[in-house]
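Below is one structure, written out as structure tokens, with a few remarks after it.
Every protein chain but one is kept in place in this view of the complex.
Let's turn to chain A:
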């Protein structure tokens, strides 16, 4: 019930934007035109711009020709032709390998994997070929022009194979970058940065937000820098770190906590590999507490990496153990999805967030909140 409420609220609140105020681009002056777009439209715009500005860029994958199953590639084939925007047969390993080869010849290959759950046949190509190409050839060759886009994350009823969050697997591979946007405006800027970045990038798009998230997106060509986390909500009592769709859930938890008088600082990591350690470290040194939240199962999730690093850097400043509110250690379930998901109530109830004072006694024992 509460989790449903949390999901419902996604439609209304986009993290970082105050109600009713105009979002302005970080790089443009106030006179730039903005348009209200949802996530797939923003990504579509980014792809249009990418193909327009670089004549040697290509978009391909399963069913992208007619617009894709999530409509992210609408209009591309009509505008740029079937030589640059084309469908591939159903073979992820082949698609990514093909993309690596294309990128190795100096082109920008924007590969779509239809669902992140299907990316595993291509895992060998990404890990063993794409990530290590520059390294093993002594910088003679590289496949930096490769960008792999995949919708990831829960969608409410996706079940085992349409809801997975595999970002942790890819964060373990030096040589590639992993980028996850939280909203339409971010997605457009980050996707353009990823495509133009001279390293292979795996770009996960939160499929839940394709239609649900609506934001004012500038119409011009702009890029948001990679490996820079953003503090989207200032606070002083606790730092919350997340990415993608989970941030809307965490924002709700922040609002709830504020009613209890706890001031939360919310950070969007944006790029998971290489991640912005400095921003998170500075924030935790200020607040003394950290809570990380992600949909992927907790054991071995990327939250573990963040936790370990922050512990190393901020040990003496920490007032409580690092808290992780994540998916459970089970395959992504079908009917049990509401139980599996890290909802705002799980976040609110975690001991770091639920204690009203900085008294360590409270922190150790905590108290549970009624759902």
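What we mean here is this: a residue touches a chain if its C-beta (ideal position, glycine included) is under 8 Å from a C-beta of that chain, and two chains touch if they have at least 3 such contacts; residues count from 1.
In this text, contacts and distances are computed from a predicted model.
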Can you match the unshown chain of the complex to its UniProt protein name from these: "Molecular chaperone MKKS", "AAA+ ATPase domain-containing protein", "Pyruvate dehydrogenase E1 component subunit alpha" or "Actin cytoskeleton organization protein"? "Pyruvate dehydrogenase E1 component subunit alpha"
Of A:99, A:145 or A:158, the residue that touches the missing chain is A:158
Touching residues on chain A - with respect to the absent chain: 62-63, 66, 87, 89-91, 93-94, 117-118, 120-121, 156-162, 323, 325, 328-331, 333-336, 339-340, 345-346, 349-351, 354, 365-369, 371
